[in-house]
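Each chain you see keeps its place in the complex, though not every chain is here.
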């Protein structure tokens, strides 16, 4: 019996084996699409930007302070005003979202009952799911009129309104991810601090906050990255005036808003205006890419090990 | 859900091109489709220049243009064997807008406007702009500038005719693709000046006022007109408001005229455009022009049927 | 007892440091000294600080909630009276009066609405759903079930997390250059759907991976032990278990996609459609809700602001419905496990 | 000054409360011969608290003798069901030099009662071991001493727990202040993800004892028998230490602020034998200066290091409390004997 020849070879039993081998390649193909996407993005952007930079010098692009790409007789291509606009929105929205989001996370993780948390957290997350164009509408129809009441010099389009709505939009990114990080701080650490006579305030700020710092920082970076790339809200709210100004109530233009302007406007393929789209897109991509790398680095560098 | 009536005609007509002209073509298309509900006339607005590129590549069958075709674009079309018909369909006036409380500035000459809007202009306040023989003292307040964005035909036209060359404009003006926003900008600040389609002004008369233009170098518009002219329906349709009124066109692909639904659509366009133009804050081209173009169209249709 | 109260008042007036020194004689844990600060008067300042901090935290939480309420209220108020059944079932119009419900009776053509855009958005989402379902789940299966622990795998995963952070307008640019121009699809439904697919793919992959990871290994072992091949195991055991989680992730991502404006704007969504796009002709032109809303918001007449608000309400309703469905699926799934 | 008066009166007050019939617990009032019905003349005693304690413990021992006789009888009739009447443990739950006195202490988690009328004292500068099978409420009792149970939403405490005569469950007691006097070491070492130095300094800083922090930290590490091993790496993370070192770090952290009492909840259960014996040595050492209460699963450990032992049994009852030698050599309760000899639990 035990010597009876037995066939355990692959071909001998073909039920599902072909599908089995095919599946592996198909699934790998699906995963490869993501790599192809990145490649395509880089290729498209670099390709367009190369054309652009054959006309415009890198020095002019990165150091010029005047952005007039459409001027017929003397166009100038200093990206600084656009980067400045993006920075104003980013910094402004971070100033709103980071403190509010962090405090919200502390409240949800340390103070709120689990019932409150279960209701409030997803409610706040709705904010992140509302289409950005709605935020643009909201800024124009609600925020800016209020700002104009407070500070009459406020323009119809202003950086402040843009920063406020973008800030509101990214609050849940900060609060949810930070809250996750704080909740994953083991209770044993809290107990240790309480056992030493720490107050709840001290436990929250001196123990939980530092212990979840990497998660919180990663949340900040992700939120900032989102603010940098935010498009429709700032296009509608902050305007289309590429200028370097310190006045938050003045109009600005972000890189993304410029892209929309060109995208909807009269830029013909091959024109310098069209090519500038790719140069700006590449700059934007590089900025968000750096933010992503930063966030990965934070996570790996400061990975919490509690044990 | 089907709306409108079925005339038996069927097919797709892709329309693209000027942002500015889009509302007019869209309205014509809308009305056409109520009568021919199996024809899908979709209107996009990627801009006059981008539109011409697609037009030359036969990606679209009807082009909206806020300016005549350039030599380069014409060449491009010819290379691809695209023959076209240019039809003037609306007139537009570019209005200069100010805040309702601005009672010092009533009229500016084209030269003054050029000095004000050109790139590197050193005029910063209304006082800087004040003409020598003015009755009133103009406030020493900084002017803020609004206008259509650099990607628009309106911008091209305005800069070309006011500052002398396309794209020559001060770089602290705020350009937007949405004329509505220009109105809002003007309303928001007493010391603002802006330019945009005149039609938008008439939709928002409470929010802004017009500045008249004095075209000293231009043709004399005639006795019935003052030197300072504001854009009104009369002044524009009589082409007296100069240099800031301009015609806009559709470009029709001759080969497409072989399609009955396309034919019908272009006919319908010419028939209705005078009326639709006014509904979307443009101005009607004169009856004679329409009549002439109809003949041209019918002749072209002959060739293709 | 009353003496105790006296102590309280006296300690509050002194500074924290001095109180601390009096209440805990340093280095002398002698039990006979019963000078205890039971009521925490020496740390009163800290408690006050804590109360203020709690107030701050609570206020911060309320900011988000209030902003959400304000946003929804603003949109609803602007849209009130403009959102009618006709608005949902008629094509859009260039004429503001066509949208005013009181005018409906006397119009030459018909009321204005956003019917073709609603359907266009739904088509767009259906196509996007099909593509992402296939690509996203496929990639997740590869990464969770097949991929070896190699540098290539780590690279792919890092790449996916990077893609999740690329701004949507850059995807629009990609769609414009690759699908519309290079692949000659034109400004079409398929170009829009493919662009949105690439946009949400990273999120779908990550969430699907999580769902697959949540399937207990004992299930896989049971299947292999029964003589199933890898593919049989995945198809018959792993996927059915992970489907609720995957569906939740996909629906949530789609609800993001349906509101995206920048990508379809770059791809060239049409702004005027009389009838919905033709699903059988995926290279035909298409319109979608967010694009139409953007268009309306740019219109000169003040009435269009209300029309835009009405459009936003429709968009948000669809979006919240999708979210609700996702939550329902998740809850049902949670109960089972 | 008045605080001091307070302290001196504490003994008196606690004596008072210990004989006050617990209004909450109806089951007690009817129990005949219970210690609670002691003649009230003690309430009149207004002398120094020490003497009150002495007086009380004398009367207690007679009472407990009676109770033990009663329980022994019950124990024979139905093993596993015999409970000391009126939640009065066998042995001598009153001690002369009590720092902490639990009086009819009930703890509930939601609807389930985890501790039933615990009455026991923890003597000063001795090691008191709490033993008993898993789930019997040892940790719960420990946590109720420094009110760590406050942090558990569902936990509810009834009855009194006196610390130096003051009922810590009175409204005017701030648990934060209490915990500064009563330090705690947990089952699993839980150093903060900070440097070793900062770990130990944490309590000092939180409590505002900011002078000579360095000196105090070093002393604490020294006392925790850890200094030699970590002297050169005070700036490195406390998480990089071994389990046993981490636990000694936690002990150093607890003693750095110089509390009076140190509560330890199975401090060595996560450690290997070598680390465990170091901790045990340390506990004996600490008892010279601190009052130590330690929960342990390990009977041998309890026998080795403690002076007094409290045996809890399933259901949250304190069954017997006495000198450790007595408990391990000759327990009064059969169930305790069974438990200690490993017959059950």
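Think of it as A, B, C and D in the order they're written, each chain with its own count starting at 1.
Going forward, a residue touches a chain if its C-beta (ideal position, glycine included) is under 8 Å from a C-beta of that chain, and two chains touch if they have at least 3 such contacts.
Computed from a prediction, not measured in an experiment: that's the story for all the values here.
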(message) Each distinct protein chain appears once in the view. How many of each does the complete structure file actually contain?
(response) A x1, B x1, C x1, D x2
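By our rule, only the chains that are shown with their structure count from here on.
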(message) Tell me the chain pair with the top count of C-beta pairs in contact.
(response) A-C
(request) Would you mind checking which chain's C-alpha centre is most distant from the centre of subunit C? (result) D
(request) Can you check how far apart subunit A and subunit B are, centre to centre, with Cα atoms defining each centre and the answer in Å? (result) 38
(message) Quick check: how many Å separate the C-alpha centres of subunit A and subunit C?
(response) 13
(request) Round to the nearest whole Å and give the separation of the Cα centres of subunit A and subunit D. (result) 53
(request) Two or more other chains in contact with one residue: find those residues in subunit D. (result) 176-177, 180, 207
(message) Among all residues of subunit C, which ones touch two or more of the remaining chains?
(response) 43, 46-47, 297
(request) Return all touching chain pairs. (result) A-B, A-C, A-D, B-C, C-D
(request) Enumerate the contact residues on subunit C facing subunit A in the complex. (result) 43, 46-47, 49-50, 53-54, 56-61, 63-65, 67-68, 70-71, 74-75, 78, 134-139, 141-143, 145-147, 155-156, 158-163, 165-174, 176-178, 181, 198, 201-202, 205, 228-232, 234, 252, 255-256, 258-262, 265-266, 290, 293-294, 297, 305, 308-309, 312, 315-316, 319-320, 323, 327
(request) Give every residue of subunit A touching subunit D within the complex, in rising order. (result) 113, 186, 188-199, 202, 206-207, 210-211, 304-307
(request) Using the touch definition up top, name the residues of subunit C that touch subunit D in the complex. (result) 3-4, 6-7, 16-17, 20, 23-24, 26-27, 29, 31-40, 42-43, 46-47
